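With one protein chain removed, the remaining protein chains of the complex are shown where they sit.
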Amino acid sequence: MPQTDLLDFFENPNPERDYKINIESPEFTCVCPKTGQPDFAVIKLSYVPDARCVELKSLKLYLVTFRDEGHFHEKVTNMIADDLIKLLDPRSMTLETIFNVRGGVYTSVMVDHSK
Amino acid sequence: MPQTDLLDFFENPNPERDYKINIESPEFTCVCPKTGQPDFAVIKLSYVPDARCVELKSLKLYLVTFRDEGHFHEKVTNMIADDLIKLLDPRSMTLETIFNVRGGVYTSVMVDHSK
Amino acid sequence: MPQTDLLDFFENPNPERDYKINIESPEFTCVCPKTGQPDFAVIKLSYVPDARCVELKSLKLYLVTFRDEGHFHEKVTNMIADDLIKLLDPRSMTLETIFNVRGGVYTSVMVDHSK
Amino acid sequence: MPQTDLLDFFENPNPERDYKINIESPEFTCVCPKTGQPDFAVIKLSYVPDARCVELKSLKLYLVTFRDEGHFHEKVTNMIADDLIKLLDPRSMTLETIFNVRGGVYTSVMVDHSK
Amino acid sequence: MPQTDLLDFFENPNPERDYKINIESPEFTCVCPKTGQPDFAVIKLSYVPDARCVELKSLKLYLVTFRDEGHFHEKVTNMIADDLIKLLDPRSMTLETIFNVRGGVYTSVMVDHSK
Amino acid sequence: MPQTDLLDFFENPNPERDYKINIESPEFTCVCPKTGQPDFAVIKLSYVPDARCVELKSLKLYLVTFRDEGHFHEKVTNMIADDLIKLLDPRSMTLETIFNVRGGVYTSVMVDHSK
Amino acid sequence: MPQTDLLDFFENPNPERDYKINIESPEFTCVCPKTGQPDFAVIKLSYVPDARCVELKSLKLYLVTFRDEGHFHEKVTNMIADDLIKLLDPRSMTLETIFNVRGGVYTSVMVDHSK
Amino acid sequence: MPQTDLLDFFENPNPERDYKINIESPEFTCVCPKTGQPDFAVIKLSYVPDARCVELKSLKLYLVTFRDEGHFHEKVTNMIADDLIKLLDPRSMTLETIFNVRGGVYTSVMVDHSK
Amino acid sequence: MPQTDLLDFFENPNPERDYKINIESPEFTCVCPKTGQPDFAVIKLSYVPDARCVELKSLKLYLVTFRDEGHFHEKVTNMIADDLIKLLDPRSMTLETIFNVRGGVYTSVMVDHSK
Partner (left out) sequence: MPQTDLLDFFENPNPERDYKINIESPEFTCVCPKTGQPDFAVIKLSYVPDARCVELKSLKLYLVTFRDEGHFHEKVTNMIADDLIKLLDPRSMTLETIFNVRGGVYTSVMVDHSK
């Protein structure tokens, strides 16, 4: 299982204002649960923090723990969204995973959340 | 006729949340019903699943069965939309077919559906 | 005068649904009414059909009949829009003409129509 | 001062319809009022005509008369907007001036107007 | 600390009209407070002036004073926004800082403000 | 087998001069001999004619006859090159087939020929 | 026939030096000799002048006279090349015509000449 | 160690002709030998086959076996080149690895080989 | 006449090595000698210095003095090349002027010089 406990946060330095933080990691990889072959994706996260901001290095290390995990596209996107919502309880959040082409087909999954 | 029975689905792993799945297949080909010559298109599907998600490989195999079918642009787009709405009963769906240029003219057809 | 009678239509195969048809022709040419020199434009048509869809080849042949016509940018755009609205009586329509640069100046004209 | 009297118009051929005219001139140059050195900008004009349309060549010649004028970015944008609003009394208008980089800084100014 | 007193303004030449000023500086650099290594960002500022407009050269010189400052991405964005809001009291303002990739991760922070 | 007899030529109108003809067809499709699934490719042909030029429509119809053929990438490229060299006996020729991604891997094959 | 007599030249102002002049016209149109339908192309001319340079406006007017001419791609390219070589007797010249897609096939023709 | 025995080949179907095969895999990942963190790269292979061609799926599976390997950029590139040269003994070959940015620095390594 | 005396140079700091300096100014403007209307161009200069390097600000000020000069494209390019060759006596030099489109025609002029 991915190591959720690697995720860390710091106090939002400006909680009195609504502002948006965008993070993009083009280096996400996990394993196809059917074929055992690697899958690759770009992760795009965008959120308005409430009391907490995600610490960037901890997010990177957390995403690396999916490297040997086998999950479907829809599942893995919702898992990451759930972990970040639980950690940050953000005012609003969007998470998108854009997977590399497989069998001539391109797929992405996008989750929207607001308090 | 295209083989609708090839289409398969799996249970939506997160039905309690509205999220969007985007799928793009740049390898759609059918036959012009007037000239018998091949037509080529990019298929773009975007939907918010309810109880069901379309299984990607089954979607690919279903789209391949249009290879020898002769249909007008407007008809083929509505056919695919109808088949996917019947299979998935999605909360909302957009289907767009972007055909290659013919006679110096570019055409695309876009269907929007919501429950 | 452009030959409006060249325009042809076919019955909308799915009139019970609102869907959009986009057509782009990058090969429109007419003549500048002032200088007699050729003008060039891209024509972009987008509409939601009601009972009728424009037949693509007939649209192309109709546009070719502007080849020796002298019209200002604003006039020619409204003429084509009027002809297509009369032919199709669409639920909604957008027509844009994007002319090539003249005298270091780029111009386009865009007409919106809805029933 | 720029020669406003160079600006000319023609009667809107379709005043019964709201439609949009977009004009772009990438060749605007004036002089920095501080340094005396040339400034360069792209002018983007977009408007819905009422009774009058701006004549393109007259617009070009009018813009050329800024060539030796010294004005700040914010001022010159509002001057051109004022001259065009006075000439055309449009239903709505947007004017944007996008200046070339100076001191590593890019600037643009955008005016919106509606009747 | 960054030198806020370097920031200067001039009187809005057209306060009776709402218009937008966009400024982009691709040459912002500060220092990572953890590693002491340089960070690089693009600054995008967009505002509707009320009584005051920021003087471009003063903005540039102010941004240069962050060169040896160590601040987190979220903090530095809110600091610059606060300084500009205090100086200009604009009708509305957006400030975005787009940082260069670090550890394979891209980050940007965006602040919206309106009176 | 592909129908080589569909290929037609016309007399080179300027055989006394070396000049180059470039032809690109982004709509080539055949079948994977292993899986039976469709493959897609862009065909790029470039040649200096001697006595003969390939007739464009005949080339298109010939390429369509690969639609149900099962061949490996390397084989199909050499087959088309051989057919065109036999038909045209060109002074020189380059043929490239650029296949769509399969299994995350992009492939192209390029044949050079000169008299 | 195209009006070769429209072509005009001026004396090369620096004949003692080899330098290159590049000219591109994206607005060439003629007629397909088979179907009577319009063809469109970009003309690219590049040459090292000897005693003469082609006058730009005369080149434009000459190219316009192909508007109602029916010629194959290979023929029309060689015709224009011959006319320009006869007019200019350049030290070297390249002429390329890049035609718009027809039947899903892109074509260009390129002539090289040197003294 | 990467599993070289996964690499497979097939007989070159046209050994009498020099032709080029280009293969690109944007999904290469290994591990940094210093930090233990994942590295990502695009692999570009281009070769003129002699008696043998590399089988695409076997190449993909071989590249996947670097997933948990720790190697420096320069070493890993030379290792893959050596394995492919030993397998194929090609007439000529180029192998390039283009690594993702690390610490604000982009790196690629390129090996050329000919018989 | 353009003010050649504005051009200044500094001593090449590394005359013992051949190295290349590239300079691009997208803000060149002069006047068409026929119509009196402004022309715009991008200037690209590339040279290997011998004893002297052109001082950048002086080059900029020199280019500004063409602002009210009327010269043909071919002439102005050779004039600038001559002035720079006289000033710098470079080991080699290329100067290209890329003019904005006029009458639907794009033009550039390129001069090569070597000692």
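Remarks
Labels A, B, C, D, E, F, G, H and I are assigned to the chains in the order they are written; within every chain, residues are numbered from 1.
Heads up, the rule we're going with is that a residue touches a chain if its C-beta (ideal position, glycine included) is under 8 Å from a C-beta of that chain, and two chains touch if they have at least 3 such contacts.
In this text, all values refer to a predicted model and were calculated from it rather than measured experimentally.
The residue touching the chain not shown here, chosen from H:Ile21, H:Val54 or H:Val109, is H:Val109. Chain I residues in contact with the hidden partner, per the touch definition given at the top, are 10, 12-14, 17-27, 49, 53, 56-57, 59-60.
Counting the whole complex, the residues of chain E in touch with the unshown chain are 26-27, 29, 37-38, 40, 64, 67, 100.
Residues of chain H in touch with the missing chain: 72-75, 77-78, 102-113.
Going forward, only the chains that are shown with their structure count from here on.
Chain pairs E-H and B-F differ in how many C-beta pairs they share in contact, with the greater number at B-F. If you average the Cα atoms of chain G and of chain I, the two centres end up 28 Å apart. With each centre defined as the average position of its C-alpha atoms, the distance from chain B to chain I rounds to 56 Å.
For chain G, the set of residues that touch two or more other chains comprises 26-27, 40, 100, 102, 104.
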